[in-house]
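A protein chain is absent from this complex, but the other protein chains hold their places.
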Amino acid sequence: MFNLANRVQVLLNQTLTAVSVLTAAIALISVVQLYFAGVWSIDTTSISNVKAIALLKNLRSFGALHGKPKENSKIAFDLSADLTPLFHWNTKQIFVYLTAEYEGKLAGLSSRVTYWDKIITRREDATLSLKNARAKYLVWDVEKSFRGRNATLRLEWSIQPYVGAFVLGETLVGEDFAFASVKRKS
Amino acid sequence: MDSLATSVAAIFEFPIDFAGQKKAHDLLSRCLSLGVLASIVAGIFTNSIHALVYTFAASLVITFVAVVPAWPAFKQNPQSFLPVKYDL
């Protein structure tokens, strides 16, 4: 502390410690706030009017390999959700996504695929109300075909903090639908 | 070369005496801790993380101004050295 350079050095060191303490405090307080806002038990979501379509695609970017066409799935749906509890002081954005979970051929095989997602950056935009929305992505399976299996649609979310840990969760609503079988070539 | 470097360094030294050093260090720790607490409180009450960042930046500036320059308050107890004696 005896000369200028030394004082600046000590200040910088203590500032580093202070910033680490601040970071830890923010990260911890945010998670506690989320817990008290009950974000892991949001049941105000509603997914309905699900229509599934099956298409055959020939491009590699749709999963077709070695010239064999691949069965792709697409859905249309109605969605209404209120995700405002997820916004707090440390929320930079929310990534919301609609997933379908279905079983595989053998026991223990399972898949989860995303049909639609959205980035929400403001609390005002956190109430969703979609009618006959179309899926953003075409989905193909690791197997050759979906075989008309049943799947459960869920709305999941992921909070991106300004600083701290990522938090993921699902809303407490699941809507079942069946994959369509191929009717027409594309 | 070495003496040139030391004399250039001496211009930027701005020393303070030992009692002042202790005062400066205490002031530094207390200012920063207060800044951290104030930032967290400001952030929670305004529900905005930007409030926290600005409050902390302000407390940093205040701490810097209070501790880094060699204020006269830090030079109140100068070290009294013995007079130079030649013993031949």
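When the chains are written out, they are named A and B in that same order, and each has its own residue count from 1.
Methods note: a residue touches a chain if its C-beta (ideal position, glycine included) is under 8 Å from a C-beta of that chain, and two chains touch if they have at least 3 such contacts.
Following the convention adopted for this analysis, contacts and distances are computed from a predicted model.
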{"item": "Among \"Elongator complex protein 5\", \"UV-damaged DNA-binding protein rad7\", \"Alpha-1,3-glucosyltransferase\" or \"Signal peptidase complex catalytic subunit SEC11\", UniProt-listed name of the chain not shown", "value": "\"Signal peptidase complex catalytic subunit SEC11\""}
{"item": "In chain A, positions touching the absent partner", "value": "5, 23, 27, 60-61, 63, 65, 92-93, 95, 97, 99, 104, 106, 108-114, 119, 121, 137, 139, 141-142, 156-158, 160-166, 168"}
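The working rule: only the chains that are shown with their structure count from here on.
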{"item": "Cα-centroid distance, chain A relative to chain B, in whole angstrom", "value": "48"}
{"item": "Residues of chain A defined as touching chain B within the complex", "value": "1-5, 7-8, 10-11, 14-15, 18, 21-22, 25-26, 29, 88-90, 162-163"}
{"item": "Complex contacts: residues of chain B adjacent to chain A", "value": "12-16, 21, 24-25, 28-29, 32-33, 35-36, 39-40, 43-44, 47-49, 52, 56, 60, 63-64, 67-68, 70"}
